[in-house]
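Okay, structure first, notes after.
Every protein chain but one is kept in place in this view of the complex.
Let's turn to chain A:
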Amino acid sequence: MFEARLLRSVILKKVLEAIKDLLTQATFDCDDNGIQLQAMDNSHVSLVSLTLRSDGFDKYRCDRNISMGMNLGSMSKILKCAGDKDTVTIKAQDNADTVTFVFESPNQEKVSDYEMKLMNLDLEHLGIPETEYSCTIRLPSAEFARICRDLSQFGESMVISCTKEGVKFSASGDIGSANIKLAQTASVDKEEEAVVIEMEEPVTLTFACQYLNYFTKATSLSPQVQLSMSADVPLVVEYRIPEIGHIRYYLAPKIEEEDS
């Protein structure tokens, strides 16, 4: 028997918004520690890793480890039926082929439950190696979303280069080129608006804007985003979901044409 209750269903809704463009289906692995999701998009270019810790839930019970393959499109449809203030409970029997979502309105007057069929997905567990990154950049998530959106109008790929002075995002294309520079904020008045750069050596990498734009769908989950980069390894874009966990996106860099 698996049961997880979350007072703020809005978190789950946002999480799903953040991944459903990238993934069509995914397996939710539930165990004592919480819910984990790890999946690559169809073309194997990016990877999503989601962790929701059990202590972040209001009630969490997982007798036996279960893996639930879900169609994210269907799941998102169901979650749209929930109000933002509703309480959501996810339930599944051991070895069941369905999962139930129960939404209760704050005043307990309305209780709706939705049952969704589970899918059998190929389990391909991807070990993500713990890497020391040469650069980590923390910046306001809204700022990052804005940068990605603006630069994607100029070209299909974006160069992120991190130096001592700051971080520079640039793109170029048919209409011209665009550069955005962010410097480390001197005074840390508001932690949420700070730009913090920790750097061991400068890194410059190119990424597909399209994917970064998918990632920024998670902006509403967290006020800050952390980018970790090292040469020749995937970029990590991490959004911390307060009190409950995090969502991490991995994106492999593009290869610069040597002969162009």
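Everything below uses one rule, namely that contacts are C-beta pairs under 8 Å (C-beta built on N, C-alpha and C of every residue); 3 or more make two chains touch, one makes a residue touch a chain; residues count from 1.
In this section, contacts and distances are computed from a predicted model.
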item	value
The complex's invisible chain, by UniProt name, from "Mismatch repair endonuclease PMS2", "Chromosome transmission fidelity protein 18-like", "Ubiquitin thioesterase" or "RNA polymerase II transcription factor B subunit 3"	"Mismatch repair endonuclease PMS2"
Chain not shown: contacting residue from A:25, A:51, A:185 or A:210	A:210
Hidden partner chain, touching residue among A:77, A:168 or A:254	A:254
Where the unshown chain meets chain A, residue by residue	40, 42-47, 126, 156-157, 208, 210, 234, 250-255, 257, 260
